[in-house]
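The structure is given below, and queries will be raised subsequently.
Here the complex is missing one protein chain, while the rest keep their positions.
Showing chain A:
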């Protein structure tokens, strides 16, 4: 077991460069940044929640989401409007920022 470790790399030069520092951040940073912003939420079923005033009020560790003033789009057609909406996190495919963070 002890001698099964691979030999150290012959190259003992500098470690790999750090990732660029510009606009990177963890997924958690993104989710923190998107609170209070306009978003597009897509569910695994293909339904979108969006709108010119569709705000993400808050979210939690399950990715449950509270949206304000949102429109439900199915195949690009508005099918419903909600003043407030709670989306259960397991249905979420992605959250897209619809304005600069």
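As a working rule, contacts are C-beta pairs under 8 Å (C-beta built on N, C-alpha and C of every residue); 3 or more make two chains touch, one makes a residue touch a chain; residues count from 1.
One rule holds in what follows: contacts and distances are computed from a predicted model.
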Omitted chain (choose from "LSM complex subunit LSM3", "Ras-related protein Rab-30", "Distal membrane-arm assembly complex protein 2" or "FAD-dependent oxidoreductase domain-containing protein 1") - UniProt protein name: "LSM complex subunit LSM3"
Touch list for chain A against the chain that is not drawn: 35-36, 43, 45, 57-60, 64-66, 68, 82-88, 90-91
